[in-house]
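Just dropping this structure here.
Of the protein chains in this complex, all but one are displayed in their positions.
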Amino acid sequence: MTHTPPVPPVREVQPSPRQMMLRRALRHRGLLFGGAVMLVILLIAIFAPLLSQHSPYAQSLMARMKPPVFLGGEATHWLGTDALGRDYWSRLAHGARVSLMIGLFAATISALIGSTLGILAGYFGGRVDMAVTFLINVRLAMPVVLVALAVVALFGGSLTVVVTVLGLLLWDRFAVVLRAATMQVRKLEYVAAAEVLGASLPRILWKDILPNVMNHLIVIFTLEMAHAIILEAALSFLGLGVQPPTPSWGLMISEGKEMLLFEPWLITIPGVALFLLVLSINMLGDGIRDVTAPEGRN
Amino acid sequence: MTDPILSIRNLTVDLPRGADRPHAVEALTLQVQPREIVCIVGESGSGKSITAFTTMGLLPKALTPSSGEVLFEGRDLLTLPAAEHAKLRGRRMAMIFQEPMSALNPCYTVGDQIEEMFEQHTTLSKAERRARTLHLLDEVQLPDPPRIYESYPHQLSGGQRQRIVIAMALALDPALLIADEPTTALDLSTQAQILHLLKDLREKHSAGILFVTHDFDVVAEIADRVVVMKQGRIVEQGPAEEVLTRPRHPYTRLLIDAVPRRSRAVGQDLSRSPEILRVAGLDKTYHIRGTMFRPARTVHACRDIEFGVRRGETLGIVGESGSGKSTLVKCLIRLEDPDNGAVWVEGTNIAGYSRRALHPYRKDIQIVFQDPYGSLNPRRTIGDQLAEGPTNFGEPRAKVMARARELMRIVRLEPEALNRYPNQFSGGQRQRICIARALMVEPKVLIADEAVSALDVSVQKEVLKLLNEIRDRMGLTVLFITHDLRVAAQVCDRLIVMQKGEIVERGTVDEVFGTPKHAYTQKLLAAQPGQAWEVPDIASLPPARLDAMGGLI
Amino acid sequence: MLLFTLKRFGLAICVALTVSAISFGLLYMAGDPAVAIAGENASSVDIAAITAQYGFDRPLLVQYADWLGGALTGDLGRSWYFDLPVTQIVTDRLGVTVTLGALAISFALILAIPMGVAAAVRPNSLIDRAALFLSVVGQAIPSFWFGLILIVVFSIKLGLVPASGSASWKHFILPTVVLGYYATPAIMRLTRAGMLEVLSADYIRTARAKGLDTRKILFKHALRNAIIPVISLAAVQMGFMLGGSIVVESIFALHGAGYLAWESISRNDLPVMQALILVFSMFYILFTFLADLLNAWMDPRLRVG
Partner (left out) sequence: DQASGTLNLAFSKEVETADVYFNTAREGLLLNHAIWDGLLYRNPETGAYEGNLATDWTWIDPTTIEFKLREGVTFHNGEAFTADDVVYTVDYVTNPDNGVKNLANVMWMERAEKIDDHTVRLILKAPFPAAEDFLAGPVAIYPDEYYAEVGPQGMGVAPIGTGPLKVAELDPGKHFVLEANEAYFDGPKGASAIGRIDIRTIPDVNTQIAEFFNGTLDFLWNVPADQAEKLEAMGRYEVVNAPAMRVGYISMDAAGRSGESPLTDKRVRQAIYHAIDRQTILDALVKGSSKVVDSACAPVQTACAQDLPSYEYDPEKAKALLAEAGYADGFTIDFYAYRDRPYAEAMMGFLDAVGIKTNLNYMQYAALREQHRKGEVPMTFLTWGSNSVADASAMTAEFFTGGPQDDARDPEIIDWIQQADSTTDKEKRAGHYKQALTKIVEEAYWVPLFTYNVNYVLGPDIAYTPTDDEIVRFFAFDWK
């Protein structure tokens, strides 16, 4: 055998991971739907002041509970007014901000706590893992709704308190999933290779572990974001969520619930909005999970 | 000639749209006679398993047979209703799979799982079923059948499990037995036993066996006839003796040529060159914490390991799975901390160094791992990963990238590949990239831990050649870990043989393979399949002639 | 096994202790409990008397040790509100909640497992899509909203079932649906994913090669393996449900532990809250423990050889 083998060409057919992800994303119906709804809500939240000519706080006690246009109301308040005569559309639009903010911040706090714990436990194993597992167990054993209610009841329900409490209570899934994912990635040989090549610990965590557990992180982030939004609504429903007159959707449902049997639209409108938001976040999360399924083994 | 048991004619199986080729199997024709072992060989992805699955009626939903026929006992299986086909399975045709570890349901005793065959296909009473099962267990040479009968799969070794699967397959005396790489996952001595068992059983049960493998040594050991496949097509078939010693098709020749020889052209004399790495008294014990339901135990993965390697030398480390080979190298590169012992690299003992103190010595020893898919980070470009090492040792980016480009050329990849991601490369290409990555920091010692085990023979050959070249060109010292004795013989200067964490034998290749002293080494050597087969010298064969379609004339 | 059980038990105690310590600290940090005991219309005179009577002027640690000592002997103190032993109140209310939780988890399992299996057997089929739809929608429907809608439709409009209370089995229908529906998506997804994974496992291929009929393959070989993680999840969900039945109980006026918890929060009845947090966490620990045992029984790999 005398000939040298030809230089094997790079497999042109295979696009880069990012291109593949994008391609899959564009074919994923759930992701597109979730993304679109989410985008609309996001835009509404951002441009809330421009989209409504009334202030969400302006009361008009003589024009209470005016029905929305589709139930025979007037066009000035096309979604009607609430029990204090405030414009429902304006509150809904501004409420999108609050709900998104609660979801984002609470999920961010828990992501920071949970993924740090999870990644450290998964990477180091041994005692660190035991300690983290214990913490996770403690956290799981605490009844979330009960503790959240108690804390909000005792410390008052400002936005900050609610976000912090939810953030401090919802990190378990981050920790559990990232711990498992990190353990898996840590066993892979490229981590060993990086170590042998003299990479420092932070560098390995940052460059080799984090990017490869990122898809889990994002998926859990969306789940917990939805979870936080629903929980806040539940707290508000029980009267222990954020403080009025902040226009949170949960609060709107809680205020509208009083008239459930007589003016059902009062609770239906924010209820549907909340449902759509949570639905879109969840679909987005599911989509991301499908789309970012780690490629490699074809 | 008697009637064939199985006769596949002109079979074509379509792949789903978007696959890299339109057909998994194309225009395939083959026959299996009673008491005949027909081996299908070919590289990964050539359609061997698909052929087997089509016959069994176990094709994944995505794949559909589009033309041809599969005649079994006079009936065309492709047109047979699924329910009828299911009735044949297990009773008239049976199958053994590659992965014994996962082929059995972990939730039921193996006795129960064998008995299911009788339950499904016969009307035997409970007691009879049990008796027949115990008999089968005895027949596949399992010790203490009543105990095995009550065991769960996880309580048995891989070889034992494979025997259970075989027992299951033979339960109802099928006319056809299909074995899809049944020994690939087993170690040498177990493989030898299973092959022996199959040969015996063919006689006793008068079944025809379709045996799928990619290992020519196994073919040489058991095949009556050989079918060679490439990309879904049969390129050559004939009696074993004929195909193995006088292959006619270039592809068959390429494959056989790639089979490592059992000897190596003697390299340069190294007795004068200085010792670059020395290991002494190295111990490593794993304490496995008792998990929820299992008691704790300790494993002595390495015990009192001692050896030295000279500059430019290739030291082979062989031994069965679990003998401690990987643990040893992990201790050398300090992915694990040895419990005891010293590791001298050019006179510096790095065994006890802290992480920080070790840093400058890191680049002296580099490693290439087995799994071509797991050893590259899928989220980083090749260039970024190649640059990792030198960057960590503070080299300027420009210089690093220049070197990366050069190394890409050395491992025969285009420099543009640096901007791509691992998923855009094949397994063999990935192994080259890993070698390049290891070489980026200009190591003194390169460890290859089963670096070619996961590759097809032809690719394996390329990579081995590359390694050889690089070693000679750069004066590298190589620790070559493998369980494949052929490979070891071909690339190593000296060998050490490990068993249960200890070195049981050492010496030059000729010493170890020619006059093994330790019983374990002897056993290992004896278990090699196809020893009678002398790999032909392809260059000396007459040139092949092909028709326009790539078929033989 | 025994050793393991003991270890698990020890761990469980540690977890429960930590939970109780955290909640104790948290609850006592905010405000003077004496006011809570005195109640809405009490005057200033009453409050001073109560502070002394209950010993709220002692250091927190002493109070905790006191409480813990009592808890170990089954004495969780007296409710400030009802002035009855907490143990009595809690055990009294727990019945409804445990019944509800058991019904709800059964409902969820009965709904989710067949759907999950059906979805996995025919991926991308109509039933798979329906299951997926149900699970996505189920995750997004706030349970309080769902509960109110059910009352309006099934109780007021159709008059099929009572709206509130716990007097007969009929009263449990709506709460069971609301609470159970909440756990359904997760269980269904896990069943589906587990079945999909198991169905592509080698031993299923072996079973098919043996010529077994589909029913046997699905139910004997596949489901048994796929169900193992579902058991753990169901245990966790059941634990969550007990703690999370607050909303459902308050809507349907079920006087269970969840409702008691919520009321105790409004009443600042710390001994009861404290006990409930402890009880809920104990339940969670108990369920996960039972699930582990059940799994060990189901999965021989987890048994001691």
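Each chain carries a letter (A, B and C) given by its place in the written order, and its residues are counted from 1.
Heads up, the rule we're going with is that a residue touches a chain if its C-beta (ideal position, glycine included) is under 8 Å from a C-beta of that chain, and two chains touch if they have at least 3 such contacts.
Given the structure is predicted, the values throughout are model-derived calculations rather than measurements.
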### Message
Among the chains present in the display, which ones are touched by the chain that isn't there?
### Response
A, C
#### Entry: Options C:196, C:236 or C:253, residue touching the unrepresented chain
C:253
### Query
Among the options A:153, A:188, A:253 or A:281, which residue touches the chain absent from this view?
A:153
### Full-complex contact with the absent chain, from C:17, C:163, C:193 or C:293
C:163
### Query
For subunit C, which residues touch the unseen chain?
30-32, 35-36, 38-47, 49-50, 53, 79, 81-84, 89, 92, 148, 151-152, 155-156, 159, 162-165, 250-253, 255, 259, 263, 265-268
#### Entry: Missing-partner contacts on subunit A, residue numbers
57-59, 61-62, 64-65, 83-85, 153-154, 156-158, 239, 243-245, 255, 257-262
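The rule we apply is simple: only the chains that are shown with their structure count from here on.
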### Task
Sort out for me whether B-C or A-C is joined by the greater number of C-beta contact pairs.
A-C
### Distance from subunit C to subunit B - Cα centre to Cα centre, in angstrom
49
### Query
Among the residues of subunit C, which ones contact at least 2 other chains?
none
### Residues of subunit A touching subunit C in the complex
30, 134, 137-138, 140-147, 149-151, 153-155, 226, 230, 233-234, 237-238, 240, 253, 257, 260-261, 264, 267, 271, 274-276, 278-279, 282-283, 286
### Query
What does subunit C use to touch subunit B in their complex?
1, 3-4, 8, 201-203, 205-213, 216, 221, 224-225, 292, 296, 298-305
### Task
Report the residues of subunit C in contact with subunit A in the complex, numbered from low to high.
11, 14-16, 18-19, 22-23, 26-27, 29-31, 136-137, 139-145, 148, 152, 156, 236, 239-240, 242-244, 246-247, 250, 261-262, 265-266, 273, 276-277, 280-281, 284-285
